[in-house]
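Each remark here refers to the structure printed beneath this line.
Moving on, here comes chain A:
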Amino acid sequence: MTALGVWTIASMGLILLAGLDMLVYGESFYKACWHLLFDYTHVPAFVMIGAALLLAGWGDAGAAVLRRLRALRIREERK
Partner candidate 1 sequence: MNVVHGYTLLLVFLLGTSIIFGPPRLAPDAWLVELIAVVPAGALFLLFVGLAAAGNGGNLFDMLDKAWGRTIGRMWTLCYIVYFLYIASRNVRDMIELVMTSILRATPPSVLIFMFVLVIAYAASGGIAATGRLSVLIAALVGFFFFALALLLVFSGSVDTERLLPFLSEGLAKVLVVPLKSSIWFPYGELVVFLVFCSSFGTARTFRRTGWLAMISACLLLTFSDLLQTSVLGMENIVFSIFPLLDAARMISIFNFITRLDALVALLIILGVLVKCAVFVHAATIGASRTFGRHRRFAFSSALLVGAFSILVTHNNAEHFEEGLKYVIYWLHIPAQLVIPAATLMLLRIRYRKGEREHEPRRLHDRLEPNRTRRGRADA
Partner candidate 2 sequence: MTFGDTDDLALVSLRFCGKEGLLCYFTTLTSASFMMNYVIQPLAQASDDLAGEDATALLKEVRERCLSGLSSELSDQLHVLPMKLGRGYAALFAEGARDCLLVDVKELVTRSVEEPTSQNVIRGPKEGFTESAATNMSLIRRRIVTDKLRFERYEIGEKTRTEVYLAYIEEEADEEVLRQVREQVRSCRMVSLFDSGSLESLFRPRGYWLFPTVYNSERPDSVCSCLLDKRIAVIVGGSPFVLIVPAIFRDFFQSPEDHYQWFLVGLFARLLRYVAFLLSLVVPSLYVAITSYHQELIPTILLTSIAAQREGIPFPAVIEILLMEAAFEILREAGTRMPRLVGQAISIAGALVLGEAAVQAGIVSNINVIVVALTVISSYVAPVYTFGSNIRIFRYGLILLASFTGLYGVILGCAVLMIHLSRMETFGVPYMSPLSRMLGGKTP
């Protein structure tokens, strides 16, 4: 769930930034998105977004694994 959340917030944020660029430079939304995404100086930003997603996903995966283990253990104990 957290990975989904992070992804949602990140994409909403990117849309916001593109929108503001649109206002400031007076260009179309498509062009603003293009400038935002395909600019080599922005690569560190996308690395950070990727890291945030990875962190959230890792946490999720870890939690899921723990839950599975706990369920298995409960099943074993019940036997």
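How were these candidates chosen? In short, all candidates are chains of the complex that A comes from, given by their letters.
Simple rule for what comes next: a residue touches a chain if its C-beta (ideal position, glycine included) is under 8 Å from a C-beta of that chain, and two chains touch if they have at least 3 such contacts; residues count from 1.
Keep in mind it's a predicted model, so treat the numbers as computed, not measured.
J.: Would you mind pointing out which option among 1 or 2 touches chain A in this complex?
T.: Selected candidate: 1.
J.: Which part of chain A faces candidate 1 closely enough to touch in the complex?
T.: Answer in residue numbers: 1-2, 4-6, 8-10, 12-14, 16-17, 19-20, 23-24, 36, 41-42, 44-46, 48-49, 51-53, 55-56, 59-60, 63.
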